[in-house]
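All protein chains but one are shown in place.
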Amino acid sequence: MIGAGFMGAAHSQGWRVAPRFFDLDATPEMAVLVGRDSERTAAAAEKWGWAESATDWREVITRDDIDIVDIVTPGDSHAEIAIAALAAGKHVLCEKPLANTPAEAEAMAAAAETARAEGIFAMVGFTYRRVPAATLARDLVRAGRIGEVRQVRAAYLQDWLRDENDPLSWRLQKEHAGSGALGDIGAHAIDLAQYITDSAITRVSGTLETIVAERPLLEDASGFTGTASDAWGTVTVDDVALFNARFDAGFLGTFEASRFATGRKNALRIEVSGSAGAISFDLERMNELGVYDARADSASQGFTTVLVTEPEHPYIGAWWPAGHMLGYEHGFSHQARDFVQAIAAAVQPEPSFTAGAQVQRVLAAIETSAARDSVWSAV
Amino acid sequence: MIGAGFMGAAHSQGWRVAPRFFDLDATPEMAVLVGRDSERTAAAAEKWGWAESATDWREVITRDDIDIVDIVTPGDSHAEIAIAALAAGKHVLCEKPLANTPAEAEAMAAAAETARAEGIFAMVGFTYRRVPAATLARDLVRAGRIGEVRQVRAAYLQDWLRDENDPLSWRLQKEHAGSGALGDIGAHAIDLAQYITDSAITRVSGTLETIVAERPLLEDASGFTGTASDAWGTVTVDDVALFNARFDAGFLGTFEASRFATGRKNALRIEVSGSAGAISFDLERMNELGVYDARADSASQGFTTVLVTEPEHPYIGAWWPAGHMLGYEHGFSHQARDFVQAIAAAVQPEPSFTAGAQVQRVLAAIETSAARDSVWSAV
Amino acid sequence: MIGAGFMGAAHSQGWRVAPRFFDLDATPEMAVLVGRDSERTAAAAEKWGWAESATDWREVITRDDIDIVDIVTPGDSHAEIAIAALAAGKHVLCEKPLANTPAEAEAMAAAAETARAEGIFAMVGFTYRRVPAATLARDLVRAGRIGEVRQVRAAYLQDWLRDENDPLSWRLQKEHAGSGALGDIGAHAIDLAQYITDSAITRVSGTLETIVAERPLLEDASGFTGTASDAWGTVTVDDVALFNARFDAGFLGTFEASRFATGRKNALRIEVSGSAGAISFDLERMNELGVYDARADSASQGFTTVLVTEPEHPYIGAWWPAGHMLGYEHGFSHQARDFVQAIAAAVQPEPSFTAGAQVQRVLAAIETSAARDSVWSAV
Partner (left out) sequence: MIGAGFMGAAHSQGWRVAPRFFDLDATPEMAVLVGRDSERTAAAAEKWGWAESATDWREVITRDDIDIVDIVTPGDSHAEIAIAALAAGKHVLCEKPLANTPAEAEAMAAAAETARAEGIFAMVGFTYRRVPAATLARDLVRAGRIGEVRQVRAAYLQDWLRDENDPLSWRLQKEHAGSGALGDIGAHAIDLAQYITDSAITRVSGTLETIVAERPLLEDASGFTGTASDAWGTVTVDDVALFNARFDAGFLGTFEASRFATGRKNALRIEVSGSAGAISFDLERMNELGVYDARADSASQGFTTVLVTEPEHPYIGAWWPAGHMLGYEHGFSHQARDFVQAIAAAVQPEPSFTAGAQVQRVLAAIETSAARDSVWSAV
């Protein structure tokens, strides 16, 4: 695994726990953790249960005893590492967003296509698809339970930038993060909407906004959080992204990604309105799915709050009895499971780099539209 | 109408509004308001739209131009007025609880039975039955939607006594109120549970508690609210009533009535668990009903939040389009409608005084049980 | 009152009930109901409690015994009636949207300004401002409780067009309704957002969509609902309006108005994110307001569900004790109260026709933007 930040902890938990609950056709071993800082990486490796640590990813990805490379670094390094790892014959799991630019993403998708011919697979880590309630939403839509999709409304609301004196971390710098709320959390909303509706976004009209443009620089320039220094810098990414989208099946979706939604911590919400029903999901109540059945008896129609913890529900059979909650990191176990099983079966795991690149193109089209006064732009 | 307190305003609104929305077979006219204080009663009569006011109820109930007597005084005067009104050949609507003692209630029920033979009808005002969501709950249970009833859990939670310095109003005095939370709000929970399940309570085990026993006396001893004086008095009724009940259909119910449920303002809650489903209601969200269907597809089971504002729902057709809320006083319009229609059709309106007396016996049995260390006692 | 449809019932209830609960400086009398059909109007007048009925509004508005003209007709007739009534020296209450075109709206605003100089006042009926929770939201924002406003997200979600076989009522015809979801319900969202934030929309980017373009014509072409005929017609208004807006205080808002939001019946939702807190409101739970205080103790921050039924809350003191719900039509009583009190005090009631015309310009700018590929357009 390359990368030792917050996402590293989540992926480690995924790899560690998945084989304890799921029956896997191959058992992952947590071999090497690669980070920039030798000491810190060694400490993280021990803490998270990796057998070794290293600082040179190029060396590690060519080792014979390595089969899978898991990339959890910031987006600007994804392309280089992933392409090299695929070239070295390693299966690659890469955190989202796939890359910081469409060009990089396309190159990665091309590399993945080439590798695939050799039986080497690549996948991008949109884990929220693997929250059981989100997977169930897709299953219900696919099964026709809400009829024809007519509208999507999606939002990913956070508020961790609310305090204007919070420092300027790498996530607020275009050169590292590519974009702000748009790519970081908007990308999740896009993937989830496309996944649940089984339809791709083809056109967008977008608006990007930086609400607080100047912030204190970090004392330590790396890291997700840190202490503010006395020096100030300019935020070069968006705080808020608003966009509407046309899907290839014809319907419209409305999206918001915000880091200034005061009081909302991690509210990835999606509601899909169909001709015969609707589904409604909120990541802040991730074990629940709202389901509306317009064909039900008229006296008792309404949104049903399904507690998605039944054995029949996606992934749940491997976990606890009904009514026992799953948490954030379970999605990473589900991802590890699905990735391992696909590789063991020599089947392309989803979402592929091609799918990741398409999301990247949507992001780019939103930026294009935003730069052109929100005029509708093709993906 | 006899009585000019808070309940008088609610009943007045019921009489005033019902004929504007419902097609009634007879049109009620708001003739005379009777109160103790001449000036205040006259003012209330004008405010509420009664043609006249008076202070002597005995005189009014014998007037030829009066067909209906609506009693909204404190419980200690119900029996005398109702029996006299029935004897005078007037239909009687009496606020709950029917009386302060079972003996009074039985006398009233007997008087009502006698009057009924003459085509004169009496009804007791458990209006919460007529909240559309509660009526729908009963309809669904009756239609077998939750199968066989297995358990009831009910609570009526308020917190208006939370402040230990709030004064000792008539509702805290046994001689006026009969009992405290038990008779005032517990009675509502009992009626609603019996109504929805169509089963009567036959045995109870109860505990009564007075959390704050000493309070400042009111400067003005009458009235629902008022200013505290320097003198202190003893609360002679319960603040909290906890009881379990056996219903004649065999199942158990658990009940709480509290005026000390901090943060709960008017939370009359009832959940009925059945062999094939459940219903759940909370008066603080009175336009909603929770419905669980255990026969539904296992992947999408859950409590459905039915917005009880559809034309198909009880009483709603007379009001607004779907999605437009009703409030507290609409129950009084429904009560006025049902009472008028029953009288016009010469049919006994429900709940009858007999039903009201049965609730009174349940209350008495709870007091008996509480006095005997909570041993189960027959109603 | 001119107009005898669904809105007529609501306004009638407002006039009827307001003086029974509020102390008014002038007592409204329900004099004449004017409708197109003589018989139906007479029936409605009797039902709703108007002393007379008539079919010629021109005649009625000049009567000496008429002080107030309340206009609840479809939007295409508002301008003519309102301008004539003001010219006749009558105070005018006009349902929203003020008119179907900005030109009409401006003429009405001009007429109102002229009349105002004579002490004659006009108001437009955005009643949702007068839902106590919405008024409280404004009060809290104005008091600085959420700090500086940074974002607004608003939606008005209904689903009454879900069934593609439902007929083509006047609300789906541009010539009568002016626009679809945009003017009918989007206008409410706009007014509420501007009202709560005390800031006006200056620029918009919008998208309009007609999801179901062909529908059966009504057998009876008038009326809100009716039976479908065999003939089909084309829907000439939008079913869904999506728009983003820039407010003059600098922040962005995102809006959706939909009649295809399956399962949502009357969900006017607004959330305002501020630098120090947030408020959140949903008309489907109209007695509640979500309030987030970012200055609170960090361990117990969260959205507080305020039950807006306390005596301290706007309008509530006139109604019931804490915890007793209000419904849809209470807003009309509040509107009647505020209108009467303003007139009695010779003070301009809000929202004025000028405010209504501004909303109309916002609607027009959204249509302009939508026609120009969603490019941002000035109001």
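Residue numbering begins at 1 within each chain, and the chains themselves are lettered A, B and C in the order written.
Note that in this section a contact is a pair of C-beta atoms (placed from the backbone, for glycine too) under 8 Å apart; a residue touches a chain by one contact, two chains touch by 3 or more.
What you are looking at is a predicted structure, and each value in this text was computed from that prediction instead of being measured.
Colleague: Among B:G180, B:G277 or B:P314, choose the residue that contacts the chain missing from this document, as touch is defined above.
Modeller: That would be B:G277, which touches the missing chain.
Colleague: Of the residues listed, C:A54, C:A115, C:L136 or C:A294, which one is in contact with the missing chain?
Modeller: Per the contact definition at the top, the residue touching the missing chain is C:L136.
Colleague: Which residue among C:L168, C:A187 or C:V291 touches the omitted chain?
Modeller: Result: among the candidates, C:V291 touches the missing chain.
Colleague: Given that one chain is not shown, which residue among B:Q13, B:S258, B:N287 or B:Q360 touches it?
Modeller: Final answer for the missing-chain contact: B:S258.
Colleague: Take the complete complex as the reference. Which residues in subunit A touch the chain that isn't displayed?
Modeller: These residues touch the chain not displayed: 6, 9-10, 12-13, 16-17, 20-21, 47-49, 158, 160, 224, 264-267, 283-287, 307, 309, 320-330.
Colleague: Considering the whole complex rather than only what is displayed, give the residues of subunit B touching the chain that is not shown.
Modeller: 146, 150-151, 153, 155, 159, 162, 164, 205, 207, 209, 211, 240, 242, 244, 251-252, 254, 256, 258, 260-263, 271, 273-278, 280, 292, 294, 301-303, 373-376
Colleague: By the contact definition given up top, give the residues of subunit C that touch the hidden chain.
Modeller: Counting only subunit C, the missing chain is touched by 136, 139-140, 145, 288, 291, 293, 296, 298-307, 310, 312-313.
What we mean here is this: only the chains that are shown with their structure count from here on.
Colleague: Using CA atoms only, can you tell me which chain is the most central one in this structure?
Modeller: Nearest to the common C-alpha centre lies chain C.
Colleague: At what distance in angstrom does the C-alpha mean of subunit B lie from that of subunit A?
Modeller: Once rounded, the distance between the two centres reads 54 Å.
Colleague: Mark out which residues of subunit A touch at least two other chains, giving numbers and ranges.
Modeller: Residues 301-303.
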